[in-house]
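Complex shown without one protein chain; remaining protein chains in place.
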Amino acid sequence: MPLLSATDVNVVYQPARGRKVWAVRDVSLSLEQGEFVGLVGESGCGKSTLGYALTRMLRPPARLTGGVIDFAGTDLSTLDGEGLRAQRRNGIALVLQSGMNALNPVRTVEMHLRDILRAHARDGEDLSKEAVRRRGERLLEKVRLDTAVLTSFPHELSGGMRQRVSIALALSLEPKLIVFDEPTTALDVIVQRAVMQTIKDLQKENGFTAVLISHDLGTVLDATDRVMVMYAGRIVEDQPSDTLLAGSHHPYTEALLGCYADPRAEEIVLGGIPGTPPDLSLPQAGCSFAPRCTLATDVCREVDPPLEPLGAGTAACHVRAGRVGRTGREDAHA
Amino acid sequence: MSLSTTTPPHGDPGTTVVVPDTPAHVPGPARFLGRALRTLWSNGKARIGLTILALIILMAVLAPVFAPHSPTATNFTPYQGPSAANWFGTTGNGQDVFSQVVYGARVSLLVGLLAGAGATLVAVTIGLIAGYRPGAVDEVLSFATNLALVIPGLPLMIILAAYVPSRSVWTIVLVVAFTSWATGARVIRSQASTLRTRDFVSSAVFSGEGLGRVVFREILPNMTSLVAASFFAAATAAVMAEASLEFLGLGDPNTVSWGTILYYAQQQNALLTGQWVLVFAPGLAIALLAVSFTLVNFGVDALSNPRLREK
Partner (left out) sequence: MNYVLRKTALFGVTLWAAVTLNFVLPRLMPGSPVDAALAKLAQGGQQVTNAQRRAIEVQLGSPHDGLLSQYVQYLGNMARLHFGSSYSFPNQTVAKTIEGALPWTLVLVGTTTVIAFVVGTLLGVYAGWRRGTRSDATVTVGATFFAAFPPFWLGLLLLFVLAFKLNAFPIKGGYSPGLTPNLSVGFLSNAVAHSFLPALTLAITSLSGWVFGMRNNMINTLGEDYVTFAEANGLRTRTIALLYAARNALLPNVTAFGLSLGAVVGGSVLVEGVFSYPGLGNLLYIAVSNHDFPLMQALFLVITVSMLVAIFVVDLLYVRLDPRVRRA
């Protein structure tokens, strides 16, 4: 039984003035217990929006307009208010993009923890100061922080430390699933590596299911068991991480991989993908990547490809599915 | 990813075009004003404010048309309540209150707009200089601004007005303008110092643009809504200050303005003789003018801070 099974999730941005934008379109996915899954794509592809949708943290003007989010037997899409709040314990947790601002400047780490524990207190649970302190010390230990951090204010901590505190606070909820939204993007490279290592270790030690949202393919491939590639609000490929660097894949994935250059090479050739992502306020005809794809055919421009088996995973591409030959190059772009 | 924008093939939905950050384009003043008015009009609160303001301006400009009598003619029976001849009654000197209120709009509008403009001018000058030139100049100007902020406005205006030998509307305009610039200066200074570090300013300076051109063609156009907001706030404060000073007897006793009507009303104990319209009408007019400026300012605020825009 998968832990999370989402079917036909749709998210729309509906501003008061201006056109509606379909940010996430008919996304279905399933996550098993204990998996570490990555969600990659360029800026604007909808990965963060999907992450927020799954954790029911969307804010206006974004709206979940359809779909079922089955989490351990409960449909999250139907929950609201108190019901949703209760789900946060032993449920789904979210770690934000930058720990920089995720902490209340006027409360210490200890106070943050106490607020969380009090909000989800069950009968008979000991929430005295000492009990909270002990739990805090254990949690900080898990994220490799000194216990002195407990009595610190956020401005007294570095960016990396604050991010670890965010993770520790999320862990205090004993979640089954944690969504990490670009957890290391705002940190410098060395700290990035340390924090990612901590996240990997935590996931192995505690066994929670993790979703890592990032635009950095390298980090994702290193940390995760499985990668989902998103483009224009759709999942276009879903593969085990160690098979991504070889073999044939969705043209977008291949193009993405082609954008990376080896910094140690004699000559660095920078690739790019010609064209720009589609305007998501307009209905999409056919495969959204077709305008920029070197393999695109007429079928691609008319029929939206479903996710079909490719290698060890799935991909949404007519050409890769073997349905059309690689005939026309008439759509090559300058 | 490269950013080339290519012609999409037939049948493809439109592609989005990415445009790099460009500095403010400076259109001609007439078109600029027209566009500003149209944007303000789209904001609900600002629309009401503009309407009220327009009506008051109309009343002031066409005062001889609206007012049935001369505001200063003393040929009516004094201390009368509202009647057919005198809609708002008469003052203790036998003058028609309704005509006074109509003509009074002229002075209040004049002082409000002029003093507001004067205060904003001082605020912009000091704010721009302080924001654009860090170091000693900034320190001195900031200290002066903070000092001006801290000193209570009305008592200072009272002292200044009391010392000036002549009593006239211009005294009031000058006194109000010279005491109300500090709030605006502080806001403009912080915005100017933020803009100073932006790339388009650096590139202008590098390409040899002189100080005047940089300030007036690069920085100032990016602060228009801030300056406009400061102006309307200053105008609101000016209207209230002017009325207060006149009420206290520091205005020109020979001019007819809403504040002086209230001054005479208080001197002649209008309330105790039951002439509540004499007190109500000019005060309401002051309140309406102040409200209209504030409402317009809501629109200006929403323009510059998208978070505050009404959904």
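A and B label the chains in the order they appear, each numbered from 1.
One rule holds for everything that comes next: contacts are C-beta pairs under 8 Å (C-beta built on N, C-alpha and C of every residue); 3 or more make two chains touch, one makes a residue touch a chain.
Treat the numbers as computed from the prediction; the structure is a model and nothing was measured.
Asker: Check the options A:156, A:242 or A:302 and report the residue that touches the missing chain.
Answerer: Touches the omitted chain: A:156.
Asker: Give the residue, chosen from A:173, A:223 or A:280, that touches the chain omitted from the document.
Answerer: A:173
Asker: Decide which residue listed in B:60, B:128, B:240 or B:300 touches the omitted chain of the complex.
Answerer: B:240
Asker: I need the residue numbers on subunit A that touch the omitted chain, in ascending order.
Answerer: 55, 57, 59, 85-89, 93-94, 96-98, 100-107, 115-116, 118-120, 153, 155-156, 166, 169-170, 173
Asker: Spell out, residue by residue, where the missing chain touches subunit B.
Answerer: 45, 143, 146-147, 149-156, 158-160, 162-163, 165, 236, 240, 243-244, 247-250, 262, 266, 271-272, 276, 279-280, 283, 286-288, 290-291, 294-295, 298, 307-308, 310-311
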